[in-house]
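Missing here: one protein chain of the complex. Every other protein chain is in place.
Going by the order they are written in, the chains are A and B; count residues from 1 in each one.
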Amino acid sequence: MSIGLFRIRANLEHSVTGFANIRIARKGTVRMGSIFNAQQIVNGLQVGSIYALIALGYTMVYGIVRLINFAHGDFYMIGAYASYGAFFLFNSFFVGKTGILAFIVLAASMLAGGVIAMLANQLAYKPLRYKPKLSSLITAIGVSMFLEYFFSALPMIGPSYRSFPDIIPKVEINLGLATISNYVVIDIAVAAILMVGLTILVRKSVLGKAMRAVSQDKDAARLMGIDIEKVIGYTFLIGGAFAGVAGLLAGMTYPRIFPYMGIQPGLKAFIAAVLGGIGSIPGAVLGAYIMGLAETFASAYNSLIGEGIAFAILILVLLIRPRGLLGEKTADKI
Amino acid sequence: MSAQLTIQGMTHYFGGLRAVSNFSYEVPQGSIYGLIGPNGSGKTTTFNLITGIYTPTEGKILFEGKDITGAKPYKIVQSGIARTFQNLRIFSSLTALDNIRVARHYTMKSGLASSVLRLPSFMSEEKKVKAESAALLDLMHLSHRAKEEAKNLPYGELRRLEIARALATKPQLILLDEPAAGMNPKEVEELMSLIVRIRNEFHVTIFLIEHHMKVVMGICEQIKVIDFGETIAEGAPDVVAKDPKVLEAYLGKRGA
Partner (left out) sequence: MAKFKLPKFLIAAVLFYAVIELLYTFELMNGYILHIINQSLIYVILAVSLNLINGITGQFSLGHMGFAGVGAYVSGTLTTLIFKINPSAPGGMLIFVLSIIAGGIAAAFIGFLIGFPSLRLKGDYLAIVTLGFGEIIRTIFNNIDYVGGPRGLLGIPKFSNFTIIFIATFLTIIIIRNLIQSSHGRAMLSIRENELASELVGIDTTKYKVLAFSIGAFFAGIAGGLFAHLLQLAHPTQFGFIKSVEVLIMIYAGGVGSITGSMIAAFALTFLSEGLRLGIRFIADTTGLPIGGEWRMVIYSLLLIFIMLFRTEGLMGTKESRLIKIKEAD
């Protein structure tokens, strides 16, 4: 967060989102007090967008197989590294063509996140589908550990932080009350586009209907001729892809990546999904933005409270309204 | 003389769904009463309400004069009501003997310390409980299964094990939820004489849910019929069996 003297240059050719037409240049100091709340709201929405993309994957997987995929945060990490790798791989081929490069990097993150998610499902979760829930949970922990330590152990990736490259140069615009960078717009816009896309998929497409059917009653869905495992596989694919994009966006916005970067955001996104109602897609989005805002405000107030706010939210939700804000009441037949 | 179990105006909603409606009944001590009705009519929910798994939205439940409405299940069990389950809830990995012994646990006075230190008082209590549990298994013709894991027992034996376990809690009233489910005619006959025998020898009241009309007609002194949570008939079995409302509930309008 930089407060103080601003000099803004809008670099037309490099801005993907079409901010091209805005040219604002203003010099001057901005007092912290006057922009405190608006700036925090912007920051909160930004981080909330990233949480939303991760939370969607958690909620979709939980909705369809009732599993908390501990490794989901690590798909986010893999997406970040994949886009990092893709950037350096293709950089020299597409010099100057930032648009294409951005697309490649985006595709890489989605592909990596989605494919690893599908592999995890196929190799580790599917065999345990009909065994006690606890086995799957523990296996998910194992997968998570494996991914983190594996990436950490690989010499070319290593445990230390890496700086994420500037795929799109950062442009900051001072709007008086708050400073928005094009990253903020990208983060929110990409998340929004993907969320809308997912909603259309779930509501209108055949796959979406199948996903909803399997979430509600696996056996009935099977009897209707739906290939359960294929639907589950696609769910992991989409969820993992979203997490991968979130990793790319996070890498771009908070430009340090490291193999354990998925732990905290993963946990927070999970709590966000629980807050919104685990299994509910709109719930995940709602919960994520609330989490993002709450965390930003809390951290600005006191960093220790900021660390603990996510957990506090979890405890409150589980004690007061376990089904979350938009979740459905489920009753076990006794 | 007041009844052992008195239910007054019990109504229960699950969200917007009314599962049980204005249920009132009086079950006298030592009787064998029945609760019947089509599937989904609210019978098991009634049992769940009596045993404290749910707290009724409205109404009162009195047992031996005490108000037990909404009390915690384990407390209700300790005050003398036991139950079996429609879908069998056995402790699968425990032996048949241990299944019974668990039900005796609350009657034991040995604390943690005497258990850990293996004090003589603890040892003698364990011995007594083991003997009592073995006797119950014997009564149910399950002695040969005492050391076997419950999950290995065939269905019919598991049903008997659950009844034995319910008996082990030293109840005054036992709620049996479809005890004859899945049994062949011979087993049903044996079950019927077993239930009567239990009532006579252990001086317990029996309140049972059943679909097997033979059991209901054979051993119940009085039955209540419910459908969609509402009482549609009450009385002696042979009277209720002819009630047009009951026939309609089971067979539909044409079959009545």
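Here is the rule we go by: a residue touches a chain if its C-beta (ideal position, glycine included) is under 8 Å from a C-beta of that chain, and two chains touch if they have at least 3 such contacts.
Quantities reported herein were computed from a predicted structural model and do not represent experimental measurements.
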item	value
Absent-chain contact - pick from B:26, B:126 or B:221	B:126
Absent-chain contact - pick from A:100, A:119 or A:145	A:145
Residues in subunit A touching the chain absent from view	67-68, 124, 127-128, 131, 133-135, 137-139, 141-143, 145-146, 149-150, 152-153, 155, 158-159, 270, 274, 304, 307-308, 311, 314-315, 318-319, 322, 334
Touching residues on subunit B - with respect to the absent chain	51, 53, 72-74, 77-78, 82-83, 85, 89-94, 98, 101-106, 108, 110, 112, 115-118, 122-123, 125-127, 129-130, 165-166, 168-169
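Heads up, the rule we're going with is that only the chains that are shown with their structure count from here on.
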item	value
Separation of subunit A from subunit B, taking each centre as the mean of its C-alpha atoms, in whole Å	51
